[in-house]
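With one protein chain withheld, the remaining protein chains of the complex are depicted in position.
Take a look at subunit A:
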Amino acid sequence: MKKRILILLTLLLFAAGAEAKLVVIGSGNDTRFDPSGFPPEMQKAYKLMEVKCVKCHSLERAAIALQTGIAPITGGLFDRNATRAYGIKMLRKPDSNMTKQDVKIVVPLLNYMLGEVEH
């Protein structure tokens, strides 16, 4: 019996691992991600992303891009090449307050989140 329970629990754990971990909460301007399942360094990166990105647009835009793989405005692919390009685009926006260091933190987070959607 104990063995069966152990197998069941193991299967449940695998099942949870196979599930996409990118959880989106809310909609529109209130869109947020649930970073509780992120590794600690990505949780830290997410805190930065929340502050920096929402200066100019809601996180809904990021959520759509990450979930669909299509950037909502350009209609272009939102893949790992695109995350870097967007990072540079935001860096160069005069009023974005993004630094190179910020881009180096947020772009890997976007790549990580893309990976979570792909799982």
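The rule is simple: contacts are C-beta pairs under 8 Å (C-beta built on N, C-alpha and C of every residue); 3 or more make two chains touch, one makes a residue touch a chain; residues count from 1.
Going forward, contacts and distances are computed from a predicted model.
**Q** When you check the chain that is not on display against UniProt, which of "Peptide/nickel transport system substrate-binding protein", "Cytochrome c domain-containing protein", "Iron ABC transporter permease" or "Vancomycin resistance protein VanK" does it turn out to be?
**A** Not shown, but named in UniProt as "Cytochrome c domain-containing protein".
**Q** Give the residue, chosen from A:47, A:80 or A:104, that touches the chain omitted from the document.
**A** With A:47, A:80 or A:104 as choices, the missing chain is touched by A:104.
**Q** One chain isn't shown here. Among A:57, A:80 or A:119, which residue touches it?
**A** A:57
**Q** Under the stated touch rule, tell me which residues of subunit A contact the chain that is not displayed.
**A** 56-57, 68, 72-76, 85, 87-89, 91-92, 94-95, 100, 103-104
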